[in-house]
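One chain of protein is taken out of this complex; the other chains stay put.
Each chain gets a letter, A and B, in the order it is written, and its residues are counted from 1.
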Amino acid sequence: MNPRAGWVMSLIAGTLLAQGCAAPAPRQDLLMPTEAQMKLRSFQTRTFDVKNRQLAMRAVITALQDLGFIIERANEPLGLVTAARFAEPNYYDVLGVTVTVRPEGEGRMMIRANAIYNNKPIEDPKPYQNFFATLERSLFITKE
Amino acid sequence: MRPLATGTTKGCLAVGLCLLLQGCPTPYEWRHQDQWDARDQIWLSEESQVKLRAAQSRVFDTTDRLRTLEAVVATMQDLGFMVEVLDEALGIVSGKKFESLERSRFGNDPYYHLYNDKSLLIFTKTYRSWGPFWHRSDLVRFTVTVRKRNESQLVVRASAQFYLRPIEDPVPYQQFFRTLGQALFLQDRLVQ
Partner (left out) sequence: MPTCLLLCGPLAGCVTHTEPSELFQLTAESQQHRAMQTRLFETRDDVELLSASAAVLQDLGFQVEESVREVGFLRATKERSAREYGQDIGRFFVFLLSLGKLYMPVDLHQKIETSLIARPINPEATRHEVRIVFYRVIWKGDGQADRQYIPPGQQKMEMLRDPGLYQQFFAKLSKAVFLEAFTL
């Protein structure tokens, strides 16, 4: 082959490659939370007056059990509880929830819940409100 | 020659009848225990509980639970188990290992490794394969509990699951307890 033709062809191929196969550049705000995400976080988070993390975790576990969840995993040092339940009456869908308990100042615990319905995050505030209502009750009973 | 032929025919008929009753399962399915009600597996009969308890338990003349647990962990590691649960206060050790029974037979399936046996969350509902089945078939689970029996003795109980069945044969347990006894320099005794 003519060396010049080869050079031109590789140039064309190179241009094509650069245009078609380059990875999309990340958006500047990729790692910046969107407004919707911030709103969601406020639904998912509540702060409670609880002495220690263990007490708060036990209350979280009790609340989840009362709601019919199966406790799957718990990690005391990290303050993490993972639970799931079947979307009864149908037995094909799963609702998963991860709750983290973090100390926030003296005698206060920040509790955050993340719920997933079949691997899709729940963005509706209602389920979180319901969860915290049950948690509040269980914390109240535990404190007595 | 005649009787042999009849024998073969009879054999064929028997196999055919079995196939008919079983609804033509594949060889892989065939390796699984068949039963009338799968929920029976939730419970064990009192009779088999007693029998298993005797085979799976041994008494050791020591009160040193920590040393016993260390010996259990060491023995399990020697046997190639990955220890996943260890609680010295509760006296629980649990581990698992894989016997390549199904994997080698069918080649590599990426889903064999993607099966998460610890969670209910499903990875995908659209792509399904045999991978998780082979994973479960190959999985050997082993749990040991160490509990105080009286002021001078501990009772160690080991139980194993293999190819979706409990191991009920006393011989593997005998071997495990012999090794454990050697590690502890103690004689294992049957629970009376």
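Here is the rule we use: a contact is a pair of C-beta atoms (placed from the backbone, for glycine too) under 8 Å apart; a residue touches a chain by one contact, two chains touch by 3 or more.
Model, not experiment: these values are computed from the prediction.
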**OP:** Give the residue, chosen from A:10, A:37 or A:54, that touches the chain omitted from the document.
**Re:** A:54
Original post:
Which one touches the absent chain: B:60, B:112, B:142 or B:177?
Top reply: B:142
Subject >> Touch residues of chain A, complete complex, unshown partner >> reply: 54, 57-58, 61-62, 65-68, 70-76, 85-95, 115, 117, 122, 124, 126-128, 130-131, 134, 144
Subject >> Residues in chain B touching the chain absent from view >> reply: 20-26, 28-29, 32-39, 41-44, 49, 52-53, 84-85, 87, 89-92, 94, 117-118, 120, 122, 125, 127-130, 132-133, 136, 139, 141-143, 145, 147, 157, 159, 161, 164-166
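In this text, only the chains that are shown with their structure count from here on.
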Subject >> Between chain B and chain A, distance of the C-alpha-averaged centres to the nearest whole Å >> reply: 35
